[in-house]
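Structure first, then comments.
Shown here: the complex without one of its protein chains, the others still in place.
For clarity, chains are labelled A, B and C in written order, and residue numbers in each chain start from 1.
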Amino acid sequence: MRPWSLLLVLLVALPLVAGVATLPPHDAPDAPIHTQVGALYLERGVAETGMKNLVTAVLLNYRGFDTFIEVVVIFTALAAVLALPKGSAPLPKGNAPLPKGSAPVPKGNAPLPQPDAARSQGVGGARSREEEAPEVASDVPVSPVVRFVVRLLAPFIAMFAVAMLFRGHITPGGGFQAAAVFAAVFIALGLVLGQDRAARLVPVDWRPWLQGVAPLAFALVAWIGWRLTGAFLGYPIDDHTVQEAMGFVLEIAIAVGGGVVLARIFLEMET
Amino acid sequence: MTGPWAEALPWAIVLPLVGAALTPAVAVRHPRVSGFWAWGVLLVTAVLTAGLVSELVARGPFSYGLGGWAASYGIELRFDHFSAWVLPLVVLFVVIVPFSWRYLDHVMPDERRPPFYALLLLNAGGMIGFCVTGDLFNLFVFTEVVSLSSYALVAVGGRGLAAFAALKYLFIGAVSSLLMLFATAQLFVLSGSLNMADVSLRLGEIGGGTAVMVAFAAYAVSFMVKAAMFPVHVWLPDAHAIAPSPVSAVLSGMVVKVGIVGMLRIYQIYFGAEVLELGAFNLALVWLGAISIVMGAFFAIFQDDIKLMLAYSTISNIGYIVLGLGLASPYAVIGAAVHVFNHALIKATLFLAAGSIIHQTGFRTLSDLRGVARTMPQTSAAMAIGAVSIVGLPPTAGFVCKWYIALGAFEANQAPFGFALVFGALFIFIYYIRMLNAFYFQPPVHASVAQASETPWSMRGPVVLLASLCLILGVLGGIPLTFVEPAVLDLLPFWGQ
Amino acid sequence: MQPFGLDLDYVAVVALFCVGLYMLVAKSNLLKKLLGLNVMETSVFAFIVTAGMVEGGDPPIMVAGTSAPYASPIPHAMVLTGIVVAVSVTAVALALIVQIHAHFGTIEIDELKELP
Partner (left out) sequence: MSDLFDIVMLALLIATAVTVARARDLLAAVVIFSMYSLTMTLVWQHRGAPDVAMTEAAVGAGVTTVLFLITIARTTRREKP
């Protein structure tokens, strides 16, 4: 297998090297990437969007639709994890659920409503017992020092994320970074305190709304922009207060929605 | 110049996506509500897309600058004749979702329904976006929505093997998406723009070059993987056979077409720029298409499992489409473009009918399903119509496109490929004869087959409707043809002929 | 710097891409494959960021007192989107891997293929 893999990698590498070798040099100021749309953004960005951090301006304003679809992608990941079957129990032996109205099968042939049901029954159990127990248990005893430090630092890290969130339009940072930090704090707490207590941080009743809050907020802001400017996801170009407000709504929604989605993926994988 | 419906363009994409985000909240008390919710959202989306198509028919292609920014400054959505594919796509979704209401009973517990329907809606929204976006990076992001939801949909129904098939699909699909991102970045570095029309213009100014060619190759490989063409088809059979039947219909009928639509978009960029001599690539497409046809048909013959057989037949039919595109003669390209839709219709019919049979009897192989036509006459008839249609016999939808592609082969003086096409159809025919023989003329071997009852109406309705559409479009096959013709004739001058 | 007419930064990116691809293709362990995929993804992001930089350029954050050149903001926005997409794909893949292990007791492709 290995020689073939190396050959394949080489086959891919050669065209790629040839491709990148003929690109315009990357740090030349007159490369197309610096003279076309990008240059226009640099020139007019602050005036048009009211944001000093142009990456945030591109993310939320010029290419806001990309970001919309991007939050949809993380939501998709959560929906995917939630839709997967839970636990490891194979289907009950010999009588996988029969549709109603069908008689018992005369031959010893197990019906196969699910393609993998019968094929895996014999194998699954035996194999997993052979395997040695996982060397890293999921509920490792955590040293009291670590526990203390994590609990001590958690609020401060969360505050750092909040600061990053609210200054995202003038300094590096913004919704996604805050979301990732929120999720990291949550996961750290989950590992230290046990997930039951961590899970309480995201109340069950709110979850269905919180996990989808980012796409929903985007749709709302897109609608408001449509009413105000006549263009989907449009920002009123000369009203910086409204622009800023719309931007903040999006940033907060991305941070909360993204954080909740990542936290829930963590919870789902832990159980 | 634009009418009222042009305003609906972004909402047609956003509606299913937002509907998906709301699904868990809507269904929080009664999980089964999610099915009706998804259906309602899709119905409204279908109305919106119908409006878009009517706008297209009335006033020709139109575009929408998101955020009020002009085309190459912000993100542009563009609705042209190839984007019109979103209408049949959504309509098929509308038909497939009611089928899944009852079908899911033996696939998953109720509490997993909301995320399942959310994934279906995301899949639909992602595909709509993919078809109408005019921005290369946006195209990539939509690809990811479609792919990610597809990986998950493969795995929802089963445990071990389904997860394995989904993971295989995920690895191959992720590499193909990555190649796409790489190619997008390369074109961006070369042209400084992400807007398709703008990139095309600037590539024309730059002229050719190795980097331009490598970007094209990366795109081509990426979309070949998405379309499951011959050398990179390995992910398809397991994934499509193991998924729950409504999902198989979606994946086999529509998601693989993402590769075809993407390929058309890249053709538009490159031929507009006239920077590459793509005759050689067309020839490669023709050969790969021909090999896909014969190979898919060949493997299909030896399958006993009906869903696996249908999955292989998808590879074969993608071969037809690609062959038609590669031949680059008007007839062939028109036939291929229409087959994108007709194959979706036929494959949905076949997978839903197969799903009904599996649902009612609990068996999925030909040898177990002997004599099923006696107890499930309507479903079996639908299966038969689908089979006749996919072989390409006259009074059905499949005939028109394959006839056009074959005509195109002779028109382009590529008669051998015309014969390859006919041989492929013959191979498939042998298989379906075997299937129909087993269904209709052999005595049942299992009691559950002999005593099976017809499916409930929520499942039988969609199947019967789709089967009759196969027949109707066979008779009225001219309508989609005349619709696609102007788009194809616009594109052809650049096509390398 | 461009020895032999090759852009060293770009070549390093391709090298990382290839290491990742090799892991993805040659390794039998599913987690290793997924790590390879992540290495590939990061390398493509590195390519985009590299392409967006400019000699002596500043981050595209407009602060009074500094003057151009600035790096282009679009590639950065693209990579941000890409990173989020990558973590989504990774999360789904990991969930699938956990399920495969729970069912078959192994995450080695070689052993999974031997199963009936």
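By our rule, contacts are C-beta pairs under 8 Å (C-beta built on N, C-alpha and C of every residue); 3 or more make two chains touch, one makes a residue touch a chain.
Computed from a predicted structure; not experimentally measured.
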Which displayed chains the hidden chain touches across the whole complex: A, C
Contact partner of the left-out chain, one of A:G174, A:P215, A:G234 or A:G257: A:G174
Where the missing chain touches subunit C, by residue: 1, 8-9, 12, 15-16, 19-20, 22-23, 27-29, 31-32, 34-36, 38-39, 42, 45-46, 49-50, 52-54, 57-61, 70-71, 75-76, 79-80, 83-84, 86-87, 90-91, 94, 97-98, 101-102, 106-108, 110-111
Those residues of subunit A which, in the complete complex, touch the missing chain: 53, 55-56, 131-132, 134-138, 140, 164, 172-174, 176-177, 180-181, 183-184, 187, 262, 265-266, 269-270
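Convention: only the chains that are shown with their structure count from here on.
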Inter-chain centre distance, subunit A versus subunit C - centres from mean C-alpha coordinates, in Å: 16
Separation of mean Cα positions, subunit B and subunit A [Å, integer]: 27
Two or more partner chains touched - positions in subunit A: 16, 20-21, 23, 26, 33-34, 37-38, 63, 66, 70, 73, 76-77, 80-81, 84-85, 88, 90, 119-120, 124
Residues within subunit C bordering two or more other chains: 21, 47, 51, 74-75, 81, 85, 88-89, 92, 96, 99, 103-104
Touching residues on subunit B, where the partner in the complex is subunit C: 137, 141, 144, 148, 151-152, 155, 159-160, 163-164, 166-167, 170-171, 174-175, 178, 181-182, 185, 188-189, 194
Touching residues (chain side subunit B, partner subunit A) in the complex: 10-11, 14, 17-18, 20-22, 24-25, 28, 64-69, 72-75, 106-108, 112, 114-116, 118-119, 122, 125-126, 129, 137-138, 141-142, 144-145, 148-149, 151-153, 155-163, 182, 186, 188-194, 202, 209-211, 213-215, 217-218, 241-242, 307, 358-364, 368, 445-448, 451-453
Footprint of subunit C on subunit A - complex, ascending: 1-2, 5-6, 8-9, 12-13, 16-17, 20-21, 23, 25-29, 33-34, 37-39, 41-42, 45-46, 52-55, 57-59, 63, 66-67, 70, 73-74, 76-77, 80-81, 84-85, 87-88, 90, 119-120, 123-124, 127-131, 170-172, 176, 258, 262, 265, 268-269
